[in-house]
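As structure tokens, the structure follows; a few thoughts come after it.
Omission of a single protein chain aside, the complex is shown with its protein chains in their original locations.
Should a chain be cited, it is by its letter among A and B, assigned in written order, with residues numbered from 1 in that chain.
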Amino acid sequence: MTRIESAVRTNSAEFRRRYHYNKALAADLRRRQEAARQDRPARDVERLTRQGKLLPRQRLELLLDPATPFLELSTLAANLAYGGESPGASSITGIGVVSGREVMIHADDPTVKGGAWYPLTIKKIVRALDIAIENRLPVVHLCDSAGGQLHWQSALFPDKYMAGRIFRNQSILSKSGIQQLALVFGHCTAGGAYVPALSDYNVIVRGTGAVFLGGPPLVKAATGQVVSAAELGGCDLHTRTSGTCDYPAESEAEAIATGRDIVAQWARPPKQLVPQEPVEPPALDPDDLYGVIADDIKQTFDMREIIGRIVDGSRFHEYKPAYGTTLVCGFAHLWGYRVAILANNGILFNDSAIKGGHFIELANHNNTPLLFLQNITGYMVGTQYEAAGITKDGAKMIMAQTCSHVPKFTVMCHGSFGAGNYGMCGRAFDGRFLFGWPNHRIAVMGGEQAANTLVEVKLRQREREGQPADEAVLAQVREETLKAYDEQTSAYYSTSELWDDGILDPVDTRNALAIAISASLNAPFGAPGNGVFRF
Amino acid sequence: MSGREMLVEITGRRPQLAVRIDGIVHGVSDFQSLNAMSVDGAFELTVDGTPYSGWRCVVGNDVYVRLGGRTFVLSRAIDASASVSGANSQHETRADMPGVVVAVHCEAGQAVSRGDKLITIESMKLQATLVASHEAVVETIHVSAESAFERGALLVSFAGARATSP
Partner (left out) sequence: MYAERYIERPRHIEVQILGDGGGNVVHLYERECSIQRRYQKIIEESPAPNLADETREAMCAAAVRLASAARYRNAGTIEFVLAPEGEFYFLEMNTRLQVEHPVTEQVLGIDLVREQLRIGAGGGLSFTQGDLRPRGHAIECRICAEEPEQGFRPATGRVGVLRIPRGANVRFDAGIRAGQPVTPAFDSLLAKLVVWDPTRVGAAATLERALTDLVILGVPTNVDYLARVIRHPEFLAGRLHTGFLTDHVAELAAPDASQEAEAVVAIAAALADADFRRAAFAVPEPYASIGKWCN
């Protein structure tokens, strides 16, 4: 492996301009995340404190092992939805260490509308459990929710991947032998009652914890019976009489301590082995990433400069360097783990698509996890390329990528447009984790291109209708398209809709991927096998 | 220790274990194997580069450490695992099965310690003596000798009891 030599001049105008731009984006990201994590109406915080409850992040602090990292997923889920009513989609999910065990955390956030579930809350929880299933991560649920947001019921109840999927996933986790622990800090009502019930172990706090299919208001409406939450489904009833709950706790701190002790009892199966070397930080300065990343979606940059600031020792073994040069492929180590990296330095041509497919095969044969660093606007178009079979070649790359049995990780570094997103392991392709940088854009095509296309379409339409080209109408089409794309292709929109697992500050990418890779190795690699390659 | 509460927080693990006490971070290294660290007896430890050796012993909630010819006693500030035992809460003793009272060993108003006998019951030809699980004051004895009771029946309640459902 040779050390990547940087060709970037840190005192150039371009570098400084880009640095300033990306640093500001990172600062903006931190501000938004901090607000989503911490800003809550004082009234809601006070209500919790009055009830003797801890805030959800305080619970996390006590639950996780001291001085350990926490990879929080989709911090900014729902940031552009519901008028901003649901920061973080009213829940906290992420990967951390409890009693020395890597676990997936799913915590309700009762400081947001009592922790009630919005449609995106469901999507976030289902995604967290999907990750737990794919990576064989035990799950710790911190339950404290008022139940589903009835106002949104049609978007959170009936369909396949809505609320029921949470309980289906819990059952599948259990069937797969993956442990779950639920800590009941507040009410688990209706569907929510199934979270502790479907967990292998659960702890309930006396006084504030309660589990019932129907809460006191529903019971009164249905049968006329007047009963308190504690009587209906409190700690004593469930730990002594019904057996629904396993461990009583006098306080939240005690519940968390009990939970930690439970996790400590869990068997620890061996992890999938991948080649590892002693860890070395990158030789090139990660802070330079801000100056390398372009400040305009149409501008490019050399992905080797990115790779060199993420991998151990900045060392990279490049594969087939002279062929298919718009796709950089090679091996490197990240926090010691060997990874196979594919990174875009331009659009995909026949040769880069074929090289990509071949390299993906090599990685699979080598039992090496794949890392896709996306900056792709698509495949080359035109008769020359079609004649040469670029559609076939793109299909082969997609087939190889999809049929991989090694874990796949994707970071959307800049552009993620069209079919390029597919070949480079976009959301639909079962990558274990998908992150984006704050500058990235994702769409079927770029805004400008879409606007041009739609204007062209409008022009053709008016020609057919025999109407003159109206500049004002065309301008309006252009402006509306650009505005819609600008709003809906941003990193914040994507993460709001949970099309990814979170936005990362570029300098955090290395640590985030280290945790992601480590978590993924809890599941053994599947059996190799491919579909048909159209040669 | 000596009436003062000390918090030992782990702040790092590489390249050596780092802990923070009273706002100061200390590096800990060169201790014996983990097995040796768990056993009463002599210990060796390097803290902030200086090697120390001493003696240590754990009795219940207390840890005795002898260092530099001086003995220290520390108690765990929070016993997080202390909780209800068995089917009984801190304020009640209930019957696990139906039976008959053989003898009552305490009376209302009596202060009892952990392990003190409360009542002896008999069920299915088996006698059992129920004891106090912690320090408390007996408030009411709800049964008397030779009275029968059902499963879950309240036998003894202690001061500070809240109403709970069986």
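Everything below uses one rule, namely that a residue touches a chain if its C-beta (ideal position, glycine included) is under 8 Å from a C-beta of that chain, and two chains touch if they have at least 3 such contacts.
Here the structure is a predicted model, which is why all the values come from computation and not from measurement.
Trainee: Among A:Ile4, A:Leu54, A:Leu71 or A:Met424, single out the residue that touches the unshown chain.
Mentor: In the full complex, the listed residue that touches the missing chain is A:Leu71.
Trainee: Tell me where the left-out chain touches subunit B, residue by residue.
Mentor: 1, 6, 8, 10-14, 17, 19, 21-22, 24, 26, 28, 31, 34, 37-38, 40-41, 43, 45, 47-48, 52, 54-60, 62-74, 76
Trainee: In the whole complex, what residues of subunit A lie against the chain that is missing from view?
Mentor: Against the missing chain, subunit A presents residues 65-72, 75, 97, 99-100, 102, 260-261, 264, 279, 335-336, 502, 504-505, 508, 511-512, 514-515, 518.
Here, only the chains that are shown with their structure count from here on.
Trainee: Just how far, in Å, is the C-alpha centre of subunit B from the one of subunit A?
Mentor: The mean C-alpha positions of subunit A and subunit B differ by 43 Å.
Trainee: How about subunit A: which of its residues touch subunit B in the complex?
Mentor: 65-67, 231, 236-237, 240-241, 247-250, 253-254, 257-258, 261
Trainee: State the interface residues of subunit B toward subunit A in the complex, per the touch definition above.
Mentor: Against subunit A, the touching part of subunit B is residues 9-13, 18, 78, 80-81, 83-84, 87, 89, 164-166.
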